[in-house]
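Pasting a structure here, questions to come.
Apart from one protein chain that is not included, each protein chain of the complex appears where it belongs.
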Amino acid sequence: MIDVALVVNGAERSVSVASETTLLELLRDHLQLTGAKRGCDAGDCGACTVLVDGKPVNACLMLAVQARGRSVVSVEGLATQTALHPLQQAFHERGALQCGFCGPGMILSAKALLDENPQPSTAEIREALAGHLCRCTGYAKMIEAVRHAAEASKP
Amino acid sequence: MKPFECITARDAGHAIELLVRYGADARLLAGGTDLLVDIRNGSREPRVLVDLSRAPDLKRLELADDLLVIGAMVTHTEIMGSRLVRELCPALAVAAHSIGAIQTRNLGTIGGNLANAVPSMDLGPALLALDAQLTIAGPMGLRREPLTTVFTAPRTTTLSATELILDVTIPAEGFHKPMAFLKFGLRKGQALALVNVAAGFWPHGSEPVFRATRIALGAVAPTVIRSAEAERFLDQRVIDPESMTAAGEIAAGEATPISDFRASADYRRELIAVLTSRALESAWRRARAEPARKSA
Amino acid sequence: MKRRGRGIACMWYPIGFTVAANASAATVKVNEDGTATVLTGTVETGQGALTVLGQIAAEELGIATDDVHIVSGDTDATPMDTGAIASRTTYVTGNAVRLAAANAKAVLFEVAGKKLGVSPTELEARDRKIQVKGYPQRSVAIGEVAYEAQVVAGRPAIGSASWNPPTVPLDPETSQGKPFSTYVYATQIAEVDVDDETGEVEVLRVIAAHDCGTPVNPMLVEGQVEGGIAMGVGFALQEEIVFDGAGRQLNASLTNYIVPTSLDMPDIEVDIVESYDPTGPFGAKGVGEPTSVPTAAAILNAIYDAVGVRLTTLPATAERVLMAIKQNGSRIASGTSVL
Partner (left out) sequence: MNTRERHGASVFGNVLEADADMRLPALVPPPAFPIETLVPDVLKQTPAVGQRVPRSDTRLHALGQTRYIEDLTFPHMLHARIKRAGIAAARIKRIDTREAERMPGVVAVLTGGEIPVNSFGPSLQDQPVLAHERVFHRGDGVAAVAAISEQIAADALKRIQVEYEPLPAVFDPLDALAPDAPLVHPPHGNVYASRTLRKGDVERGFAAAYRIFEARYRTQMVEHVSIEPHAAIAEWDANGRLTIWSTLGRITLGRADLSRTLNLPLNRIRVIGSVVGGNFGGKNEITQEPVLALLSKKTGRPVKGVFTRTEEFTATTVRHPFIMDYKTGVSREGRILAREVRLTLDGGAYCSWTETTLGKACILSAGPYKIDNVHVEARAVYTNKTVSGAMRGFGAPQVCFAYESQMDDMARALRMDPLEIRLLNAFDEGSASPTGQVLQSVVVKETLRAAAERFGWNERST
């Protein structure tokens, strides 16, 4: 077993896990944060995407031990007590989500994009979401929702 | 996944000690984007993983006595974003950018990519065209080997079980060299290369001819290869579209692509010819756009 | 060299099962504060059933969509439903929900009629009120009527109903008959660039004009069209399960089975064509499956327009497009012979 101490959604957490445990299993099974989803277990679908030190990674392809001392943000960490994150609000209001299974991963990659590039072009938004497969929406309203959230948070 | 132990190496030396101690049961864990997939599908069943993510001496990315040094644990995102790489060898930055998707580029490392040694690796052609060398560390100390000799067969290198890649070094001759990298995949996002090619040369003289031509191809042979015949054909030849097209045909002839469920060997040859000449054209456009560069 | 082309394709598609009974049943309970709960045996699989059925019940009861809660997908608690299949949910389940809501409303109208001194047939439900047709000043809040029906009159406003599309069985020899109660129509136009040296096809733009009867929620209709076109692009250019000689799948993973990513998608413009079907709830039909039906044909016709080759086998991978260009470039169709 390995002790993994890390920050998850701003809270210090420490968990003792078998060394082959992935970051995805740590979040879902040990911390009951089931927002990150298991779609393929091979880094193809992006449904397990979380942010590690602000960067999107496939949590199914990262060992929990590699996340020691890092700051992990899952979709459960985006909203505040009173309000959804602007991206969550935009995805909800603009019909960008249908079955919702790929949603959490998409929204986190979009957040990482906006953190680095507050007014992205359509091409940059498409690139940021290219690591996620969605079968319901054809990505159209997701790209539009990201652009809208970027507009809304323009200083 | 099947249970295994995971030990985090303090530095390269410590990692080598662990490789010696655990022998064939141990494998190095870099980004994990290839290794964890192999473990999960059972094609690799290590008992011990040596985690390199905390070894500071594997994260170098700097100019050191006329060599661009890129540590084995530098990620593709860091290569893409490095001002140094973009300025000295932009083709390498383009190659890194073409790998997988943002998530895989944030985790995947240059050392892991090279050690995994799949013939379709996107960094291969660019590094070969830049005459890159590997610094390999083992129990007996360091050795340096040109990339051209490191790869021996699909997913096999000359590294022994107790050696690791310390870093990749790119000689000054490659700096600012007009060069282009092109990749053809079955889709625009998250694509494996059906064919990738890096082509570069120094234009020399008033009526410029090709000098120090490099053409490197991926996914069209058991390993990444240099297209020696095409390079020889171009050297000293006047730079014009016809010679570029001809070089593409020669490169296609030299390669030994396979037929599989993705594409036929004939189609891969077509792509080699087209991509090689387009890469040469793109390099030539880049050369004309920055005439002030020193020519080798 | 990149050569541009455009292609058009139209289609028709039925709503509901082929002839066989495919009923939906539903129950609507108007709670004693005027909100409503709908019980339906269908399942939300991402297509938006919960929202659309909520809007249909709300429309019938004259209340807000958020006033309605849908309980779905529990065989113990919800009435039967043939299922979320065949683009039927809005049309068939929607009709069942509308009829169930109407039956619940009938109870409210009887109670309200007594309060307002008019016959139930004179009443209508709008904006959370039950009012006299043509004289809205005379009205009462739906919550008050629901409360009175349940607590005073002892008749809770609960309605159930089922609906099955009217069809006529097909003659086994000729298939003549009426297999479906209604159909929807659509046209898609694709604009592509074809690289005539690599065969790579890039779909730049798709215009999609779709008939779905009354769009219960236009935003969700657009989502279905955009998702359908994504599936159509994959079907046209990228997706195929490949087998070896022993019946083994060679590309059974998302690395090797290629589906479109956000970078592979064209710009999409959706045009919901004016249409009303009296047999559907408030004139609505359906749109789920038709959205991906014409896409491949439109793209392949655009490839023909761009580089003059007719591919008759899907997917039109870059290799197949290039080989076709190299083979002839001029003959209309590899398979077409003209008698």
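Chains: A, B and C, in written order; residue numbering restarts at 1 for each.
The rule is simple: contacts are C-beta pairs under 8 Å (C-beta built on N, C-alpha and C of every residue); 3 or more make two chains touch, one makes a residue touch a chain.
Fair warning: this is a prediction, and the values are worked out from it, not measured in the lab.
Visitor: If you put the missing chain back into the full complex, which of the shown chains would it touch?
Guide: Its contacts among the visible chains are A, B, C.
Visitor: So which of C:I85, C:A102, C:V118 or C:A153 would be touching the chain we can't see?
Guide: C:I85
Visitor: In the whole complex, not just what's shown, which of A:L31, A:L61 or A:L97 touches the removed chain?
Guide: A:L97
Visitor: Touching residues of chain A against the unshown chain: what are they?
Guide: 28, 33-42, 44-45, 47, 74-76, 78-84, 87-89, 91-93, 95-104, 107, 133-136
Visitor: By the contact definition given up top, give the residues of chain B that touch the hidden chain.
Guide: Chain B touches the missing chain through residues 1-2.
To be clear about the criterion, only the chains that are shown with their structure count from here on.
Visitor: If I average the Cα coordinates per chain and compare with the overall Cα mean, which chain comes out closest?
Guide: Answer for the innermost chain: A.
Visitor: Using mean C-alpha positions as chain centres, tell me how far chain A is from chain C in Å, no decimals.
Guide: 30
Visitor: Identify all positions of chain A at which a residue touches two or more other chains, and write them in rising order.
Guide: Each of 42, 44, 127, 130-132 in chain A touches at least two other chains.
Visitor: Residues touching two or more other chains, restricted to chain C: which are they?
Guide: 255, 261-263 - these are the residues of chain C that touch more than one other chain.
Visitor: Along chain C, where are the residues that touch chain A in the complex?
Guide: Touching chain A: residues 45-48, 219-220, 222-223, 226-231, 253-255, 259, 261-263, 265, 268 of chain C.
Visitor: In the complex formed with chain C, which residues of chain B make contact?
Guide: Per the touch definition, chain B meets chain C at residues 101, 184, 186-192, 260-264, 267, 270-271, 274-275.
Visitor: Give every residue of chain C touching chain B within the complex, in rising order.
Guide: These residues of chain C touch chain B: 197-198, 200, 238, 242, 250-251, 255-256, 258, 260-264, 317-319, 322-323.
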